[in-house]
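After this line comes chain A, so read on.
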Amino acid sequence: ACQSGENEENNGNQAEASDNRIEITYWYAFGDKIGENNENLVKMFNESQDKIRVKAEFQGNYQDLHSKTQAAFAAKNAPEVTLNEIASIGVFAKSGMTEDLTPFIERDKVDMDDFIPGLMGNSYVDGKLYGLPYLRSTPILYLNATMLEEAGLDPTGPKNWKEFEEYARALTKEGERVGMSLPVDIWFYEGLVAQSGGQMISDDGKKAEFNGPAGVEALEFWKKLSDEGVITFQGGEGGADVALQDFANERSGMRFNSTAGLSQMLMLAEEQGFELNAAFMPANDSYGVPTGGANLVMTAGLEQEKKEAAWEFIKWMTAKEQTIYASSYTGYLPSRLSAVESDEMKKLYEEKPQFKVAVDQLEYARPRPMEQAYPEIAMILADEIARTMLEKDLKPQDALDKAAEEANNLLN
Partner candidate 1 sequence: MKASTIIKVINGIGLLLVVCIFALPFVWMISTSFKSLGETLTFPPKWIPNQLLWENFAKAWNSGPFLTYITNSIIVSISILILQFATIIPAAYAFARYRFKGNRFFFGLTMITLMIPTQLIFLPVYLQMSKWGLLDTLWALILPFASSAFGIFLLRQTFKQVPEELLEAARLDGASEWKIIFKIMVPMAKPTLVTFGLFSFITHWNDYFWPLVMTTSDVARTLPLGITMLREVEGGAAWNIIMAGNMMLVLPILIVFFFAQRQIIQAFVYTGVK
Partner candidate 2 sequence: MAEIRLKNVSKIFKDEKVVKDIDITIKDGSFTVIVGPSGCGKSTTLRMIAGLERQTSGEIWIGDDCVNDTEPGKRNIAMVFQNYALYPTMTVRGNIEFGLVNKKIPKEEREKLIQDISEIVGLTEYLDQKPQNLSGGQRQRVALARAMVKKPKVFILDEPLSNLDAKLRGQMRIELIQLHKKLGTTFVYVTHDQVEAMSMGDEIIVLNKGTVQQMDSPMNVYHNPENVFTAEFIGTPAMNIFAYEKVKKHLPPLIGNVGFVGFRPEHALLERMENGSGSMFLRLASKIITMETLGAETIYTVENAAGKMNIKSFIEPFDNIQEITVAIPYEKLYYFDEQGKRNHGAVMERLEPVLVGGAKA
């Protein structure tokens, strides 16, 4: 219809129209910097060779992207390459919507050891590789170093739960500020469970395990601090925004958030006039974090030619140079060891050491559950956690048992 010249800078895909390049489509989520990054990379890819042309198309947030991929798959016009939020890799793979990449890896002898192991947990389903890490993140602990110092605390932050508790207490001034303000987000809870040595779902994917000792301990820890008033939970959809605002307004001294927000946080801290530090999520038995973000996947059932093209593109996107580019453009994690060690990244880490924290923390990264029912389970669980915080008398164990019961129903 009506394309104007306006978007040429964004779309590198409408250059010379009628050559015999293979056309493939690539869907991505999120706009702003992330969107620009995608568009730029695709443009670079299209310019880097003359056999394949990729069309990059924005599809909303991860949920929108997934829904639309699914609908498009049913309508048989799915994009060749798309993103799977890592917890959904399993769903897509198991319902046959994504292609097993293992043969390509083996054929092209891709050096799988170069990918940071912590990020690979969510790439395999039933032992087969279904996606390669692309824009990935983990939660980290953001600290208002200025405030910590004022309170006489070490600005590098708490190392374990005990210290975290002390920090939170020390930072809290009733009615004025709290130690940490955070949304009810299963992602963080997964971290705490991992730190306590447990996991969310059993290995065979048939049973909920978050109501085991590790899960209960995590929730009890949260509930204790919440009841005490040194951390506050922000319910609802806007919870994350509130937590951010609390932190920005110095009404909380610490914050859990994705590494993806680091650039924005640095900017904010500067504007608000405080120093920002980043640290590992505190350890309990050990450190431990889930990862986030999305992997690149190929949709199933493509013609051979398109398959090859799609693979070329995925391979290129996850190569070292592109990883470096994406990481420095967006603040997401670099997914390759070689990238982390590259000069570019090293330079960046020197300037902004906060970025390094997340990479280092990856050593303790755990895969997220990938069962088809997990989105629903996560919601049930989040509800129960929120309820635990609200209802003084609700025992964490009971709440988790209830959630687990529903989860088990869904898993079988």
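Basis for inclusion: all candidates are chains of the complex that A comes from, given by their letters.
Note that a contact is a pair of C-beta atoms (placed from the backbone, for glycine too) under 8 Å apart; a residue touches a chain by one contact, two chains touch by 3 or more; residues count from 1.
Being a predicted model, the structure only gives us computed values, none of them experimental.
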item	value
Touch-positive candidate for chain A in this complex, from 1 or 2	1
Residue ranges of chain A touching candidate 1 (in the complex, touch as defined)	1-4, 6-7, 10-11, 25, 27, 29-35, 55, 57-61, 64, 67-68, 71-72, 74-77, 79, 137, 240-241, 244-245, 248-249, 251, 257-258, 260-265, 267-268, 271-272, 292-293, 331
